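See structure below.
The other protein chains are all here in position, but one chain of the complex has been omitted.
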Amino acid sequence: MIELDRVTKKYGRKTVLKDLSFTAEKEEITCLIGVNGAGKSTLLKAIMGLTPIQGGQIRIDGEPIGRHMYDDKIAFVPDTLTMPPFMTVENCLRFMRDFYDRWNGERAAHLLQFFKLNPADRVASLSKGQAAKLNLLLGLALDTDYLLLDEPFSGIDLFSREQIISVFSSELVEDRGVLMTTHEIEDIEHLIDKAVLLDQGRVIRSIRCEEIREREGKSVIDVMREVYQP
Amino acid sequence: MKRYVISACFACFVVLAIGLFLGLASAKGLPGFRLETAAGDGKEAEALLLAGWYQNGPYAERVTIGAEGSEYESERSGYERFRAGSISVSAIPELVRLTEAYPGFMRGRTHASTLLDYYHDDEWVIRLQASLTLVIGDRMAGFHNFRIDMLDKKTGRKRSLTAPLPDVLRNRQAVVADIQKIGDKLHTALITFPWPFNGQREDAELRVYQISLQDGEVTGGEPLLLFPGGADDQVIRVGEVREPDMTAPRKYLLLKAYAPDSDDRILLYSYEQGKTHTLTLPAKSPEFSGSLQYYRDDSALVRLLFAADEIRMERYRLPGFEREREILLTPEDLRAETFQNFAWGENRLYILHDANGLPAVSALDLTDGNVIWRGVVRAESSAGELEKLGISHILIRP
Amino acid sequence: MTEQDRFDAPAFNHREPVYLQVVRHFKIGIATGRLEAGQTVPSRRELAALMKINPNTAQKAYKEMEDQGLIITEGNAKSRITSDEKILGAIREELITEAIDAFLESVRQIGVTPGELLDRIRRRFERQAGENGGHSHD
Partner (left out) sequence: MKRYLHLVIMELHRFWKIYAALAALTVLSQTAGLWWSIRTLMKRVHWEMELTNLSSYAEFANQYGRISFMSAVSIKEPFFTGSVAVCVTALLLYVFLIWYRDWYGKNTFIYRLLMLPGSRLNLFWAKLTTILLLSWGLVALQIVLFPPLMAMYRHMVPEELALDTSVFSFVRHHPVFDLLMPPHAADFLLHYWLGITGVAVVFTAILMERSFRLKGLAAGALYALVSGLLIIGPVSFEHVLYPSEIFGLTVALSVLLFVLSVWISGMLLKRKISV
């Protein structure tokens, strides 16, 4: 379980996250929803220890975050591919293999085929969709308990998007906890277990999607409408 | 895989190249020289070093040569060069000795100055400092005080005291000429000039104060005309006569004065008797191309006339200036073609000359003028290297 | 008929629980014969991939279907669709009832009399049957 307990994050005088608390369970897909600037990406970075927080605590399976978690606990797929442009796709995979003990080479090879990526292509020459797929591949091929995804569908063509979405119903995310941010919920609404709605650095609503459908006959978008346009 | 191999090769290349470079550089690249004893006691060679230049292609390499071998300036480490060039290391051998023996006591005061002097005997190291003269407008503010630091050599304990300045020094400029510990008094010899200084030192005075090392009480200080009866309206230069150890206990203070168109005068002051006595000696004649120097120890004054083709040494016994002997030396006496340079040592005069085309040094006993030692420079590899070597002067080791 | 054809993902209604929609998808499959009685069903993971749904949802759908007796699991064997005629018959019954309810709900607002409605349905039904028959005779 990823637990955020009254997390506060400031950039200078600007408070980006205010006393923010929520949890994301293992074996579930949790989606952070919010308009741009709601603090979604910052939140993921804070969980990954990529930016310091000024208050509160972040725990993963009860332990505070730290360098021990990068190998087998948690993997992060940022919203852009973060490999140097001079590297080839193959270089990227080797880089990961070199540094991570829990790199799953078989899965990487399988994903490479599935995404139809050419190992000899340079990062600099990849299309947006290809870059997003490689980015996802680098996260998915790590055998970690949790996977964080930042806007995995933004700016990606329709077919790539379908391919990426299909990942979430596959064994690739089975047994893992997925926490992703997005502001385009339509395509994946039926896929997610839990939605956490953020606004101005606060959690304003946290829902279990199937429950809200069953009890109130509302879609996640209906809830978002209620919340964001009262 | 390729990248790993390339990186490893790169690292190996770097280590090998630099290792080879430093390894080869550490081997002595420049020819070695040695000062070999040709006659006399080999121990004499240990007192001196020869300084000169070796022509290494386009570079004139500074080199010092001693009995144990040669050392090139450029082959020394940066630290050694820094050490040699540091202002906190004195160039005066007796102060170097004191610094090495008593680094704490000598800290920050390793230089010689006209307002600072040292005395050193079996029991004590004593330093007297006169605080700087202050000039305010055209007024002389004079000294503030004397400060005396004493180090008890046996216990290593340091004691300091200050003594007030005599009023008379408030309108005179002064330099410290010498200090001597006699009993529990520190005899402090000052040369004073009227202020404002008019460029003429005809009324320069010698004042010797006795400062009590118990309570700092200052007594004495009667003015003694430095050079009575001479040098009217003449600019004279006053200085101390060279001696082997300026910190050693002495019975007499010896000052010399030069003035244009006038004889040299040597003034002797006896600490015990408090009296002065002057010896007048002929100045260097304009025709004489060599140099004239005075040198002393506690028993005699030596007057040296050094020229490339002749050395004339006169010896006067102290305190009466009785002429003891005169020594005359020509290059032939040393089987040399010319005399090149000289240096004073403890009861020694070292003469740099050539011998069959090789650089050589001879040591003269100052007491009797006998040549007691002779050394020549030899090349450790091939004799031909000597042609590129030039010795300029003799250094006395601390 | 491939697995993919049998379980092809329907367009989900976001206002209704996905797992119930999966259950209905199964029921329609059984009713239309796309799924046969006694046939083994895909594993939870396979179903999620086939229908492009969250594995947790697939799990929940199977749980619901087991509760309803739609699929049965015996020991370690793979789950199968029930061969119980009573349940299979009830599915058809339920689907028809559900469809008629929905239909009536929407036409009630227009205000048609039951006589007119039945008449129209019959005529429509016959025409469609005729068209289909004509095609098959060609």
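Letters A, B and C name the chains as they come in the text, with residue numbers starting at 1 for each one.
Keep in mind that, in the parts below, a residue touches a chain if its C-beta (ideal position, glycine included) is under 8 Å from a C-beta of that chain, and two chains touch if they have at least 3 such contacts.
Quick caveat, the model's predicted, so the values are computed rather than measured.
Colleague: Identify the visible chains that the left-out chain touches across the whole complex.
Modeller: A, B
Colleague: Write down which of B:51, B:67, B:89 or B:283 is the residue touching the left-out chain.
Modeller: With B:51, B:67, B:89 or B:283 as choices, the missing chain is touched by B:89.
Colleague: If I consider the whole complex, including the chain that's not displayed, which of A:85, A:119 or A:217 touches that chain?
Modeller: Of these options, the touching residue for the absent chain is A:85.
Colleague: Taking the full complex into account, what residues of subunit A touch the chain not shown?
Modeller: 45, 48-52, 67-68, 70-71, 75-76, 78, 80-86, 95, 98-101, 123
Colleague: Touching the absent chain: which residues on subunit B qualify?
Modeller: Where subunit B meets the chain not shown: residues 3-4, 7, 10-11, 13-14, 16-18, 20-22, 24-26, 29-30, 56-59, 61, 74-79, 82-83, 86-89, 99, 103, 107-108.
By our rule, only the chains that are shown with their structure count from here on.
Colleague: If every chain is a node and each touching pair gets an edge, what shape is that graph: line, ring, star, complete or other?
Modeller: other
Colleague: Which integer distance in Å separates the CA centroid of subunit A from that of subunit C?
Modeller: Here subunit A and subunit C have centroids separated by 35 Å.
Colleague: Can you work out the whole-Å distance between the CA centroids of subunit B and subunit C?
Modeller: 116
Colleague: Going by the contact rule at the top, pick out the subunit A residues touching subunit C in the complex.
Modeller: 27-29, 165-166, 168-171, 173-174, 189-193, 209-210, 213-214, 217-222
Colleague: Give the list of subunit C residues in touch with subunit A in this complex.
Modeller: Counting only subunit C, the residues touching subunit A are 12, 14-20, 45, 48-49, 51-57, 60.
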